[in-house]
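One chain of protein is taken out of this complex; the other chains stay put.
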Amino acid sequence: MAFNIYDLTSFTQSIDKALYSVLPPFWAVATEMLIIGVAILAFYAVVGLYLVYAERKVCAFMQNRVGPNRVGPYGFFQTIADLIKLLFKELVHIKSADQLLFNLAPFIVICASFLAIAAIPFAKGLHAIDLNIGIFYVIAVSSTGVIGILLAGWSSNNKYSLIGAMRSGAQIVSYELSVGLSLITMVILSGSMQLSVIVENQANGWYIFKGHLPAIISFLVFLVASTAETNRGPFDLAEAESELTAGFHTEYSGIRFAFFFLAEYMNMFIVASIAATVFWGGWMPLHIGGWAAFNHIMDFIPPFIWYIGKTAVVIWIMMWFKWTFPRLRIDQLLSLEWKYLLPINLVNVLLMAFIVLMGWHF
Amino acid sequence: MTEKLIQEDIEHEEYTINMGPQHPSTHGVLRLVVSLKGEIVERVEPHCGYIHRGIEKMCEKLTYPQIIHLTDRLDYLSAHMNNHAVCLCVENALEIEVPERVRYIRTIMDELARIASHELWWCSFGMDLGGLTCFFYGLRDREKILDIFEETCGARLLLSYNTPGGVMYDLHPDFQKRVKEFIVYFRKKIKEYDDLLTGNVIMQQRTKGIGFLSKEDAISYGVTGPSGRGSGFSCDVRKHRPYGMYHKTDFKEILRYEGDTFARYIVRMDEMRESMNIIEQLIDNLPEGDFAVKMKPIIRLPEGEYYQSIEAARGEFGVYIISDGNKTPVRVKFRSPNFCNLSALDLISRKQKIADLVAIGGSLDYVIPDIDR
Amino acid sequence: MNNEELKNRVLTLVPESIITENKQFLTVIVPPDKLHKLAEELRYSEDTVFDYLFCLSGVDLKDTLMVVYHLTSTVYYHDIVLKVNTTDRINPQFDTVSDIWRTADFNEREVYDFFGIKFNNHPDMRRIFLDETTIKGFPFRKDYVDKNIIER
Partner (left out) sequence: MNSITEYFTGIFKALKSLVTGMKVTGKYFFSPWAIVTQQYPENRKKLVMKDRFKGELVMPHNENNEHKCTGCGICQINCPNGTIEVIPGFITTDDGKKKRFIDQHIYHLGLCTFCALCVKTCPSGALSFSTEFEHAVYNRQKLTRTLNKEGSKLMKGVE
């Protein structure tokens, strides 16, 4: 079993072959699914927890504080302790809540983010499924999360929750457009929706450099719109703790609350991954044309590290937004989308199409 | 009554929510019954009294020096000004002239307390708008003032530093140095405040044109302090009925005429700068002398009525004492600025959004213990 | 207007009023039924313009209940203090001034809450701080007894 840190295709394929050789095809597929499921679940939990930790540390440093520093060295196990606490916490039973929907909502939210992970290429040959409509799939799946939020707000029979849910609905429906259009801009450039192809195309230069101005604009738009789509500050109107206490998850406690909480961070991770993959070349190392030695050094860094590093930078930028800006009001939120982001995006798509048509990109 | 309101709401297809008593943006235990139509606030009904302690009634049982420590607990952020008001009232009643040094000390302390209070307002206002980082920057700088207070007064928040006839202790030897250091430090930091929040486009859009309070309404509702001055109501007691050293210092009364949330914001920001100017004028000229005049062990106010108002951080704070010649007053009434400011909340937040209600509440800067007394 | 002129003005408006002058303020004791008329005149006439009611206090002087209005003008900066009192402790009533100065709205509710003085024509005459259901009586009155209060 060849394990090459730079190209995991042979590694994954050898597992695939080994399974098919010992098991009948149905059970081989089932076992593969199980392995992938467990692996992604573990990844999900670890990333979710450590994003919470990272967020707390980042905001602490921005605010001249130390952040979590009691559990473990530098508070490294703080979020694990928090998770254990949430696991043991009482699930408060809301008498007048719609029980089915109330219990279902956190699962819908977490499933949406869970599904989206499947299509993301973590390294060369390391992705659960390489759909030929990868981007389309991610957009479609990640927007189902809003159903969970709406259900949560509706079913908890709380006025604050309802306001939060309605805000969230309006917000995600509008910002979905900008996310989609800014990705379409890049799809025009790459000519493919398959994420692996998009990454391979960036071997000689990331799209953000290749696509001139339209690529940069669409990156900025994507960053803003995806921050809004994940309900994070300054667009955290659905939670808006100074207005609506905790918005749609006011009534949730214990592990159900943890689901919402983890899903928020995973959504952030997913959109950051998409941004890194589509604009910054995913796991592709940084290559600068003509600098052979430099490119060679960059090639030594494993793709997975590149991928994680790029995602981390995008996440850090999103955190930077959150801890700097005040929250928008709902009408400003919508006018930002419909009056600014959407027209800019539409013009940008045209511009990009024109550039691609004329062959002006690198 | 609330039941009636809810019934009315059902008829008008309105949506009643309780903001508070436990709510992040009411800054304490204030309950606002808000009627909404979607996101639009139709009316706000403040319900106060959750922490009413009957301080005015308690004062009727206490001697005048003992009243002072209770006034700390009104508007705890301008504790020093509240003490100052009571002391001035007692001194005026007894016709005592306090030494010049005392007046200097009190004025400097008042202005430091005002800066500290406005800093806390700034950070909580930022937090009301959703910019959580503001909160920590504001508190970080306020801490420096509290350290100065701690060094001289022995307490950080509830100072009880004034006594009738002077102050408790003389200034700490390091006081002047520390205050000057602070001013140099804070002039740098206030620029940062502007960068972070004042100039921010989101903040400006959320505050400009929101919560309009006209000058006539400000006067009629008795909205004083920075909130009133944001509407162009010239109500600075420091200018109109000078006390302490204000008649000898050169300072501007900050006035804005827009009357919206942003105007109230800018007035407070400018007041911090103006307060620093006042301190700078006074800190180098501190006269030598006693820090208190010798008072009789038991203070008896001559029979009569006495009113003294001072400019606290949130507006005109008044003390109205009726004495019958005994060592305890017959009636003490505190004119609380926040109580009057709160009464205008309903007027200015109608037809605004929920988020605006929070911003307006932040810009009125109410401190609940002062409302409830 | 200086105090002398104000005094004359008040006396022409309400001849029954008793005027005293102390160091700080010109104090007018007005008969309760004339209060609203006098307040309105002082607020709206061009040369007085007492537009800012800066302190409204209820006072219990053991036998009489009194409400004190501290007024000032933001145009002329002259002050006046109006007082109304009654010996009726069962059902004391005065006219509201909340239609003249909006700040009186909350302050009169406070006075009602603590002293039980009712203000006629007030738009919303109910307790503002205390709970209607649990607290009986008016705690700031001198004769208020509460067994929960521990005398020191």
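Letters A, B and C mark the chains as written, and numbering starts fresh at 1 in each.
In this text, a contact is a pair of C-beta atoms (placed from the backbone, for glycine too) under 8 Å apart; a residue touches a chain by one contact, two chains touch by 3 or more.
Bear in mind that the values here come from a model prediction, so they are computed numbers and not experimental data.
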The complex has one chain that is not drawn here; which of the drawn chains does it touch?
A, B
Which listed residue, B:200, B:275, B:323 or B:363, touches the chain dropped from view?
B:200
Give the residue, chosen from B:20, B:65, B:222 or B:259, that touches the chain omitted from the document.
B:65
Hey, which of A:27, A:61 or A:338 is the one touching the hidden chain?
A:61
Sort through A:202, A:226 or A:324 and give me the one touching the missing partner chain.
A:324
Contacts from chain B to the absent chain lie at residues 62-63, 65-66, 68-70, 133, 140, 143, 147, 150-155, 158, 160, 163, 168-169, 172, 192, 195-197, 199-202, 204, 297
Residues on chain A that touch the omitted chain in the whole complex?
58, 61-66, 69, 320-321, 323-325, 340
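Criterion: only the chains that are shown with their structure count from here on.
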Name the graph shape formed by the protein chains and their touching pairs; answer line, ring, star, complete or other.
line
Provide the C-alpha centroid distance between chain B and chain C, rounded to the nearest whole angstrom.
25
From the mean C-alpha coordinate of chain A to that of chain C, what's the distance rounded to whole Å?
64
Centroid from C-alpha atoms only, then distance chain A to chain B, rounded to Å. What do you get?
45
Show the residues in chain A shared as contacts by 2 or more other chains, in ascending order.
none
Spell out the part of chain C that touches chain B in their complex, as residue ranges.
22, 24-25, 27, 51-55, 57, 59-61, 68, 70, 74, 77, 101-103, 105-107, 110, 126-131, 139-140, 152
Which bits of chain A are touching chain B when the two form their complex?
59, 62-65, 159-160, 163, 167, 233-234, 236-237, 240-245, 323-332
Note which residues of chain B are touching chain A in the complex, please.
15-17, 23-25, 36, 39, 126-133, 135-137, 140, 196-197, 200, 202-203, 205-206, 353-356, 358
